[in-house]
Structures are given as structure tokens and as C-alpha cells.
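Contents: one structure, followed by commentary.
One protein chain is absent from this view; the other protein chains keep their places.
The letters A, B, C and D name the chains in turn, as written, and every chain counts its residues from 1.
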Amino acid sequence: MGLPNVSGDLSAEMEVDAFRRLFPLRFYERHLADSIRPDARPLGRARDTTMALGAVASADGSALTKIGSTTMLAAIKMEVMTPSTDSPDEGCIAIDFHMPPICSPIVRPGRPAEAAPVVSKQLSDTILSSGMIDLKELSLVSGKAAWMAYLDIYCLDADGALFDCALLSAVAAFSNLQIPVVSLNDDGKIVVVSEEGEEGKLEKEPVNKEKRKLTLRSLPFSLTCILHKNYILADPTAEEESIMETLVTVVLDSSSRLVSFYKPGGPVLAYTSAVQDCVALTRQRVKELQKILDEAVSGMEID
Amino acid sequence: MVGLSVGEKYFIQGGINQNLRSDGRKRDTYRPIFVETGVIPQANGSARVRIGTTEVIASVKAELGRPSALHPDKGKVAIFVDCSPVAEPTFEGRGGEDLSTELSVALQHCLLGGKSGAGAGIDPSSLVVAEGKVCWDLYIDGLIVSSDGNLLDALGAAIKAALSNTGIPRVHVTAAASGDEQPEVDISDEEFLQFDTSEVPVIVTLTKVGRHYIVDATSEEESQMSSAISFSINRKGHICGLTKRGGSGIDPSVISDMISVAQHISEQLITKLESEISAAEAGEDEL
Amino acid sequence: MASKPGSAPTTYTPTPTRKSRPPIFKDSDVDWVRPDGRGFHQCRPAFFRTGAVNAAAGSAYAEFGNTKVIVSVFGPRESKKAMMYSDVGRLNCNVSYTTFATPVRGQGSDHKEFSSMLHKALEGAIMLETFPKTTVDVFALVLESGGSDIPVVISCASLALADAGIMMYDLVAGVSVSCLGTNLVIDPILEEESCQDGNLMMTCMPSRYEVTQLTVTGEWSSAKMNEAMQLCLDACSKLATIMRSCLKEAASATQD
Amino acid sequence: MEIDRDDGRTPNQLRPLACSRNILHRAHGSASWSQGDTKVLAAVYGPKAGTKKNENPEKACIEVIWKPKTGQIGKLEKEYEMILKRTLQSISILTINRNTTTSVIIQVVHDDGSLLTCAINAACAALVDAGIPMKHLAVAICCCLTEGGYVILDPTKLEEQKMKGFAYLVFPNSIHSVLPEGSLLVEGEAVEHGIITSVTHGLMSVEEYLNCLERGRAASAKLSDFLRKSIKLQLPTDSFKS
Partner (left out) sequence: MEDKPSTSPMSFVDQIVVPGDVVIDLSTMTNQTIKLGGGLRQESDAISVMKAGKLRFSKPNKYWVESSQKRYLPCVEDTVLGIVVDSKAENFLVDIKGPALAFLPVLAFEGGTRRNIPKFEGGTLLYVRVVKANPGMNPELSCTDASGKAAEFGALKDGYMFECSTGLSRMLLSSPTCPVLEALGNKLSFEIAVGLNGRVWVNATSPSTVIIVANAIMNSETLSGVQQKIMVEKLLQKIQT
């Protein structure tokens, strides 16, 4: 990384590279003055985003998403639980975000990354408060059994905008979710009905024949921006995040309602105009992401 | 850790090349082995083994437990090795952790056989009391008292001796229980079951120093090794487990060679060890 | 607003109604077919790609059937403060699993045994003296476990090390063989591993024709042992060709 | 238009505020802050030499430790720690005591809604007490959004649970200045109208959020007056001259 091409003009290359390392802020500000970023993006443009559904065979729903080189793998495993007495008709979703040591040089084994529990919490807040999933749809037998959806998101490569990529992979994994057909056996336990066409032999009717997929209402999508002086940089890389510290994450749902406006401190203050600019950028981004997701889902259906 | 001068290193390597090691042994001779059984009265079985100045203690504890859902017809055996700071000051605190994991894993590979239980020194199906409900869980603990090389062989021998010293109370299932409930059991105070330990393999470690390999290396010799292979070999001469230590690679043909040497040595070792064990058992009975 | 319940309720994975697993492995007859239709001595198709993780100095992704692994290499970088001076470099290995790697949801914790195996398999191949006082970290994450996990991790790690430009004597390729009844099957999948009678895992440096790590469990006669070792050696050299071509592709891609 | 609140407050009315500084003997700075029944204690230690690993040694570092009223810390507390840390770092001048760590310990005494805002206010007062160099102060306010789209300020726990959404907002305090009026405006807005920190929960429209901002700014002026007053009260009067 960063090493100049040997065949190229070595001295010139080295100077730029050294300048970038020694005076990162000035390096960026020079680019910003020309309304361009070192990776050739305009300020408001997000990086290329790709998505692959069903990446994990052993999970009930999964997705691999990439925003630039930030990569997330999300997988959902469905398990059965006894619902709590105050909400007997509701299932549950447990969301965990992991940053294994492979994803970034600052994470070491045995010492979990500081950011991981915070992103975890943000994700569950966002997904639950967006109302994307009706927890009632996760119910199997009222008061007896309900689904517990374990959503685990692994960051495979951390290069900025972790939350955006994680949220996208979570939404994609839920769109990919196939709930297994199950029935209630004599011991009161939920068992999987084998997929082969042996319907005639079944003593028990499946309890969730009709509910193989969740109805997802209003999907949340997010965009993280950096505020630096008067510039707004959409979808920052890890380098940009480390140099310019004021981050704003806006989450909008498909009908443009605000799910979250998250600005954890930062030396730059957000005034009303900046707030509106960030929201406008996010609106645009939501459309892009919705399209990418729709394409991925329809691509799966053809297969 | 052993700190050796260049001259000492050269001396050790030269000795091995000429088949005359610094303590007068040949490349394929063991140091004298002493076995003492029943050293820990609280345990179901225990033994102390000394090979030269290496000294280890192994104890076997049996507890009634529940078989795992995957293998309802098998008991469970766990092996754990503790490195006491008595043996070496660097084991203090968490210093011995890496070595103890390495030895524990190596012993599990060498003594517990494959996933289906084939080649295991201890037949796990003999530990079942009521299938799917009750079984014996064996906890085998090794303790390193004094460390002067060849710990794995010593631990293997100590475990073999401890197992032959082990008596497990006979258990009667008094009331058969239905469904999920646990059956009631009656543990006998008088009747004990003994293990047949003739099938328990011995561990032979061949340590490669220079072009040659030696058995029963001392810690000075181990510090000069390029790699070492531990073979677990049973009475039939079959290999029941194998682990390699040390970084550098070995030519596959050398490994085949080492296998046949190890098989040959294991025969002598088994005979020697079993006579020591029966002598120790006899000595214990007399007391 | 929806909130999570205070304490996590106990959950279980629903099991299939019938345990209709065909008893193919138990018998000693030679006629059974492997669950994925491979021949006994046929490996799964291997797929390697280097440069999977941008944030790392070097990385590789490997996919053998359902076994999917990512390995990142960091460094050589400053050793931990508590470490004493050392005139050769240090190798630090860690293998961990995702929570969804195994059929039943796990804890996703570190795997100490595999970490130490990975360390032993690699240390003989790396020129540690080229980076004194520093540490190279090799971190592996098993995304999905489909059998023969540790040999795949080891092969993938040696590619990642090559990608990071760490000096090595040779690539390290790993293969395992399962003993089922009288048969030897190479590169076993999870189902086969769960009922194997014995297992032999070998990692070697194919060009130097040297074994860096060898572990055996179960009971083996000398003849069988030799047969299994030969199988592994042949498979390792084939695997190494695939690994080498992957590196060549990556190198030629960057040159373009 | 008016909506009823259980405690009879008007929508814009804050609960009674109380702040006292220098209440802990050992800490280098401390403060307690209460809004109604919500009460938080903040203690500051440092600056101590050296920064933690993964922190920039070229700057001063602020470390926040959150102690809940009962039980262990979980993800929620970790998130609070992170928000507090970033908020406090953005109001402190980090270039003066480079390569030092200042620890801020937040002890929740009682939680009756608006907890995070209360903690931010307490931490800010404690930093003042410890004499940590700061660019300006920060005041935090919680705005709740009712089903009907009305905004109420400084909600109690009960109100927080009933509402469809809420926003924690942190603004700079309103400063006294010798500069001519208007010279401090940024893009036509006063400095104290810029958001330092914003955390929202629940669905709302963008207009509703902007409405929250407006109400929050109005309330932050009151809060910052209170903060200034309580700082004045507790500074040692230079007695011997009087």
C-alpha cells in the first residue's frame, strides 16, 4: 500500500507520499479546495457499493456488502425461545457487531475494539426504532414459542463508514432471510420439518407455513458525512475519519423519514444549513442503496 | 530457559553425532524411570513418574456426569496439565500457560484417539452407566514438579500408571427414569472397577538435533533441537497419535524412518514401564 | 419504543424431525459414495484470492467447498511492550470463528488449539531473522466451517504472508486425511470429520519437500500411515501449484 | 395546542436545576448536576502523563468511565461513554496538555429521564472545576416528540417511554463577548446554535427534527445562564480585599 510504482517517476511519487504522511490535513485541504478527494471522488459522492446475498450457507439469511473497501458480512441464525410474559406474541432480534482482529491493525485478539459495542448499540437502536420489522411476525405459538433472530455482523475490512456498511448488510441479510418451516412436536419443542415432499407422513402441521419471509416495511439506509470547515465529505474512508474528526450519520427510511441524526461531538459545529445538506445527501444516497438492494434481491430470485 | 555457551552447544551436538551424549547415554537410551503409584490419596488414581531429573505427577478423578447429546454412549475424558512454578520460575503467573496448553493438547491427541473413539487409550464407552443419562467423567490432571526435558513422555507414562492405579466405584442404576429425568443411582463403597491399561499407549518423543534424532532429551539437548516428533504407540505397534513440535521442516522419508525407530523403542518402553508399574502397585499393596 | 428484554432468554436451534442420516460411513465396504460425490482421493476445488483486506499488510481469502477463511497479516510491527529484546522476529497467530461458522450457533471465540497449530506450521517457513525486535501478527477468521478447517487456515495464512511480503523459505500447504473404517478420504468435510476413526493433518513446504507440521489422532498401522502421508504429500504439491498461480495472477494484475 | 404533562409543566419548562461543584475531596475536579429527580455526579482526575494505546500522543486525551446506578456496564453505557468522550474532546483544547490523559468518571445517582444530557452538563461543570482548558462550555438538552408532533423539553423517564421519539442535543453555551454583535455569526447563525452532539431515537420527519433543534436552542440559552451563575457562585470570592 502506498508504495510507488517502481517504473514510475520515483522522486515525484515519493514527495507526494511523504507530504501525505507528514501533513495529512494540509494534503486534504488542498484537495478540498479543488472540490476533489484523493481517491478522485467529488465531495458528495459515496464509494462504489456492492452486495451479495446468501453468502453464508449455514445461515438462514446472509449478505456480504462492500462500500469501497469496507466489507461487512452479516448472517442471521434463527433460534427458538419462549417469549416473555409481557409480550407473548413477539419474537426478538439480537444484533451483535464484531470487529475481529483481521479487520484492522488497531484491533488485537483478546481486546475487543472500543467501537464494536457502540456500533452494535447504534444498529439495534436504528433497526428497532425504524419499525422495519414487526416483531409479531416472529411469533410461532403464542406464549409458547417465538423466533429469536440472531444477527451477527462481522467487519472483514475496516476502511471508514463502518455503520453505513453494517446497516446496509443488516438490511440486506433480513431481505435474504428464509425462515425454516417448523412444527411443534409432542414434547412442546419446535422441530424443523424436512424440506423433502413427505407431507403425507407428517403427523404435525407446520406452524409457520405461510411465514417464510418477513414483511419488511420502510427500510433504513444511512450516510455518514464528515464536516470540515465548510466542506461536507460523504462516505469517508478510515484515513479521512482519522484526520477530520467531525462525523455526522444520518439514517433515513425509504419514505424519507428521519430514523436517526447522529453526531457524536467533533470540533466542527453543525448549523442548520449543514444539517439540511447532510439530509439532502442522504436522501440521494437512500435512492442509490435502495436500487442496489432491489437489484441484488431480484438477482437472487432469478437464480 | 537454558542458557548455553557456544562451546557447550557444540559439545552437545558433537556428542550426539558420535552417539555418546553428555550424560553417557546412547542416542536411543532412556534415563532410568521410577514409578510410584497412589501418591494422592484423595484422587481415584495417581502416580508419580521420574525420568532422570524430570518429575511429573498425574492424578485421575472420576465424577458422575451426563453424556453429551452427540455421543450418548460415551463418557468424557478431559486432560489438563499444570506447569508449577516450582519446576521453573518462568512458569509463575501466566508464564506457563502456553506450555500447559501445548502439553494438554498433545496429550489429548495422543491418548484420546479419533472422533469416533478408535485408537483411544481409554475406551470412553466403558465409562457409561446409563446410556444418554449418566456416565463417568474422567478428569486427568498432570503436574510438572521438576522439568528437565522430555515432559510429554513422562506425562504419558504417569497417566498410564495413574490409570492402572485407578479404581472407579461400581454404580447401580436403582430406578429407571423416563423422559428427561435423571435416573437414581447407587454408588458402591466396596466394589471398584479397574481399567485395563494394557491398551493405553506410551509416548515416545524423538528429538532431532543436527542430522540425528535422540530419545528422552534433557532440557539442554532440547534447547538444541530443530524439531521433535512425539509418537503415541500402543502394544500392537500401531500409532495412536502424533504431534510435531519445533519449527523446522523434516523430510517425509525421515519421518517414516522415525516411525519405525519409535515403534521399536516403544516395545522396550512398554515392557519397562509395565514392570515398574506392577512393582509400584505391589509395593503399595504391601504398605 | 421497542426495547430488548433485560436478560437474554435461553434459546435453542430447532432440530430436524427425523435423524435420517444415511449410515454410509460405518461399514467397511468400499461401495459408499462421499456426501458431496467426490472420489476418496479427490480434494474439493480450492479457491484462493490475495488482498482480501485492504487495512492489512497482506491478506488472503480461501474457499474449499463450504469452508471459508480469511487471514490478515499485520506487521512486522512493534512488539508488545512487555516483550524482551529478541534478535529474531516474533510470530503471533490467532484463529477465531464467527458465531455462524458452525451449524449450531456458537460463541465465536478464539480457538487456542488452532492458534498454536497455525503458529507451529508457519514458524518453520518464515525467515524470522529478517525482522528482529518486531512481531508479525497472523490473524485468521473462519467465516464458515465446512471441515478440514485448520489445513485451509494454514494454506491461506501462508498466502497472506506472501502477500504481505514477509520473507519465507517456501509456501506452506496443508491437507488432512480422514480414516473411515478401512478407507482413507482426503480433505474431509464436516460430516465426515464428525464420525472419522482417525485423522492425519500434514502441512508441508512442497518445493523443499519438508513437513512443517504433522498431527495424527486415532489408531494407525505403519502401512496405512505411510499411505496417508503419501496422499497428503501429493495433495500438498497440487495445492501449492494453485496457490502459486494465485500469487502470480495477483502480481501480474498489479503490474498492468 | 398545549399538552398536559404529568408534573404540570409547560412543554418548554425545564425541571428544577441544581449544580454544585468541588464536592469530592480527592478528585481534581467534581460536580453534581440534577434536573428534577435525575442526578449525576462527575469527577475529573488529571491530566495525568501519557496517553492510552491507539490514542494520538500529540494531543491530550479524555477518557470517560460511566458508572451506572446498579449493575454492570453494557452496550448502552459504552455508547454513552463514547458520546461523552467525543463531546468533551470537542469542547476542550487538546493542544495544551499534549500526551496527557484526563479521566472523567460519571456516576449515575438517579435516572429519571434525560440521563445523558444531565451527564454531559455534569461533566462540563466538573471540567470547569478541574480547570481543564476549554474552548467554550457545552449545554445539553433533551427534546421529546409526542405522537402529535409537539416538542416537550427535559422529559422524565415516564415521558421518554411514551413518546414516539426524542433527541439529545448539545450546544455551545451563550458567551459574553466584547466583539460587536453579529461578528460571531457563522453562516448567519450564532455560534451557540451549532450542534456539538446530536443523538436521536425513534422515527420523525426532518421538519420535526428541525423543530426540536429550534426548541433546544431556546432552552440551551436558559441552561447556559444557569451554568454561568452556578460557576460564579462557587468561585472563591477574593475575600481579603473586601
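Please note the rule applied: a residue touches a chain if its C-beta (ideal position, glycine included) is under 8 Å from a C-beta of that chain, and two chains touch if they have at least 3 such contacts.
Computed from a predicted structure; not experimentally measured.
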Self-check item: Missing chain: touched chains present in the view
Solution: D
Quiz item: Of D:23, D:73, D:109 or D:175, which sits in contact with the chain we cannot see?
Solution: D:175
Quiz item: Among D:67, D:110 or D:136, which residue is in touch with the absent chain?
Solution: D:136
Quiz prompt | Listed residues D:5, D:110, D:162 or D:228, member touching the removed chain | solution = D:228
Quiz item: Which parts of chain D are in contact with the chain that was left out?
Solution: 27-29, 46-49, 91, 93, 95-100, 128-131, 133-137, 172-180, 184, 221, 225, 227-228, 231-232, 235-242
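In this text, only the chains that are shown with their structure count from here on.
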Quiz prompt | Steps in the shortest chain-to-chain touch route ending at chain B and beginning at chain A | solution = 2
Quiz item: Looking at A-C and A-D, which one has the bigger number of contacting C-beta pairs?
Solution: A-C
Quiz prompt | Centre distance in Å when chain B and chain D are each reduced to the mean of their C-alpha atoms | solution = 63
Self-check item: Multi-chain contact residues (two or more partners), chain A
Solution: 124, 129
Exercise. At least two other chains touched by the same residue of chain D: list those residues.
Key: 201-202
Quiz item: Where on chain C does chain B make contact in their complex?
Solution: 112-113, 116, 120, 123-125, 179, 193-200, 204-205, 208-222, 225-226, 229, 233
Quiz item: For chain A, which residues count as touching chain D in their complex?
Solution: 106, 114-115, 117-118, 120-122, 124-125, 129-131, 230, 245-246, 248, 253, 256-267, 269-273, 275-276, 279
Quiz prompt | chain C partner contacts - residues on chain B that touch it in the complex | solution = 70, 98, 101-102, 105, 109, 112-116, 118-119, 227, 229, 234, 237-252, 255-256, 259-260, 263
